[in-house]
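Below is one structure, written out as structure tokens; the observations come after it.
Only a single protein chain was left out; the remaining protein chains are all shown in position.
Presenting chain A:
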Amino acid sequence: MSAKAQRPVDEALAREFGLTAEEYGNVLSIMGRTPTFTELGIFSVMWSEHCSYKSSRAFLKTLPTKAPWVIHGPGENAGVVDIGQGLAAIFKMESHNHPSFIEPYQGAATGVGGILRDVFTMGARPVANLNALRFGDPNNPQTRRIVDGVVRGVGGYGNCVGVPTVGGEINFHPAYDGNPLVNAMTVGVARQDRIFLSAAAGIGNPVIYVGSKTGRDGIHGATMSSSEFDEDALAKRPTVQVGDPFVEKLLIEACLELMATDAIVAIQDMGAAGLTSSSVEMAGKGGVGIDLDLDNVPQRERGMTAYEMMLSESQERMLIVLRPDRTEQARAIFDKWELDFAVIGHLTDTGNIVIRHKGEIEAEIPLAPLADQAPVYHRPTAPAQKPQPMEPIIDPVGIEQALIRLIGCPDLASRAWVYNQYDSTVGGQTVRRPGAADAAIVKVEDTDLGLALTTDCTPRYCRADARLGGAQAVAEAWRNITATGARPLAVTDNLNFGSPEKPEVMGQFVDAIAGMGDACRALDFPVVSGNVSLYNETRAPDGTSQSILPTPAIGGLGVLEDVRTAVGLEMPDGCDIMLLGETKGQLGQSIWLREILGSQDGEPPTLDLAAERRNGDFVRGLIQNGTVIACHDVADGGILVAVAEMVMAGQAGCVLESPQSGMRPEAFWFGEDQSRYIVAVRDGQALADLAAAAGVPCRRLGRSGGEGLTLPNGSTISKARLVAVHTEFFPRLMDR
């Protein structure tokens, strides 16, 4: 890289750094001269898609972000919501897709590390991690390598830092073959009067660097994440960062200890684009200048240039602006935790960022235009191709065989092999572990409050209809939180799409956001934080590139006033098993259609947001007052899969009755109509009466009890057989 550092700065170099000719022209006009090599590096990462959101910003602004319980929406390191008792939940989800393809273990591990820092930098102790993962075709030999590395990486980092990994989701589809998605979410809890923000203030205040030393890892990681892979993707391994969860753990404890004092003015982690983005954003938000002397930056390697230090994405580092009289108090805390602590600069009134190194000024950039003149694109959109209409259906297998195939298929099989590698109990507050309820439930220590946490998205719906898919992802997160009895509060979004330079991808992006906005507004479920990952494409050797399925992953958070009221999937014996919500038998884009008939045709199920809200509010009330004893939303695979999941989650079996629905059995049992819940209650008729009064469709499915799942034709599938089929997929894929 140092040889490269000698190269003259010109448009060709700017292009190599990922800037267009027009963008480089803007750099020249802002600077009034040719920028230095380091300055060009700073512009290129700050104006990368990853840092500037240049293709997405205009559309993100349309999302609803406010509610009475929202304390900080998008714009801070993470979203902050009021959960009562003077406490706040702080949460965000972020992607680490590109690094996870190149180097799955470190890519996933540092994804977890990065999102943890976004949360504890605001003053929260992290209390839960979740992750939404998408992998390629299980039959593709690369998939196994990537699943293995990603799962080990998520576990390796989360287990060591001692934050329980409590939930998430996994899909497989060939569209992710060369571009898996690793979306990591962290949730933390803080006192509302001790929330820390990133806007620097106080001319002359010292700027402190803490955490790990800076090395040459991850240089230009942000730029790499802002372009498509080519056939040389794996050669980009040096742009992947390397994580050290042990240092992260120390950093969490040291920062929280410092945060208990009044020493901090502003704090931000060094994430993508490391020292550059943290210093530029902190000073820029505060409307001040910042002067950094890189000689004082703790360095892991010798001979690093200013360019390398500014663009390094070495992990586990934070930038802090301190009150000047608290420097020694702060230093003592970081000494105790054996972490580097260095005063590397101070705030100025110049409005510029000045980078000094070895007595030279390596960069001097006015901050306001660097932020304000960052490119914004309204890229052309085109309607995506609609799926073929569904052909008339002939069920070739019957519902029993179909159920067996569905619960064993890659998208529905048990994820226990995965989550059993994640420590889900550390902290001692995990009330519902992975798989036990529709959302994970974590108690807020020393209170009766509970947090309900989930991640959701159905990419195949999004491909068929991005607007509907965006709305459905939000609705499903809301539904999963509701199904535990919790009140949904807010979401974080992680928008994973292909190249925005393809009009049909841009169209999907715009439509998905519109759909998300529809659902967020209808459900009072605002977006408080998020992340966009574009250019998720794989280039084939023939030069064509394939986009991933549009995947707007939603991380949802809800609160339970009394965590003891939460319900899960497990049914007691002797309950009436009832279905709430309307069943039309929609099989378009269903798992049944794909797994049994091999078809990805048809329109996805319709979504009526008014019904969603009505049904959900009804169910939540009945959980909170104890009427509903167990609850499961009906999602992928429809009613029969949902009932089978409830049987597998507990001791009781279930005897189903003939539905008398007037529709074909496969449509009734495997249709994926939205806004439905299966509930266990003591008195089904009483529930039906309440539902009728509330205008919520309700029908009886059967009764809990027995040893397995008894179908309407009298045939019983034992619980042991269900479990065996359900748990076969992952070990067979991974442990061979």
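Please note the rule applied: a residue touches a chain if its C-beta (ideal position, glycine included) is under 8 Å from a C-beta of that chain, and two chains touch if they have at least 3 such contacts; residues count from 1.
Throughout what follows, contacts and distances are computed from a predicted model.
Hidden from the displayed complex is a chain whose UniProt protein name, among "Cytochrome c biogenesis protein ResB", "Phosphoribosylformylglycinamidine synthase subunit PurQ", "Potassium-transporting ATPase potassium-binding subunit" or "Tripartite ATP-independent transporter DctM subunit", is "Phosphoribosylformylglycinamidine synthase subunit PurQ".
Remark: the omitted chain is touched by one listed residue; of A:149, A:245 or A:286 this is A:245. Across A:384, A:431, A:449 or A:559, the residue that sits in touch with the chain not pictured is A:431.
Contact with the chain not shown here comes from a single listed residue; of A:70, A:161 or A:532, that residue is A:161. Within the whole complex, the absent chain has one touching residue among A:350, A:420 or A:627, and that is A:420. Of the candidate positions A:7, A:358 or A:564, contact with the unshown chain belongs to A:564. Seen from chain A, the chain kept out of the figure touches residues 152, 155-156, 159-162, 244-247, 249-250, 337-338, 416, 419-431, 433, 443, 445, 563-564, 735.
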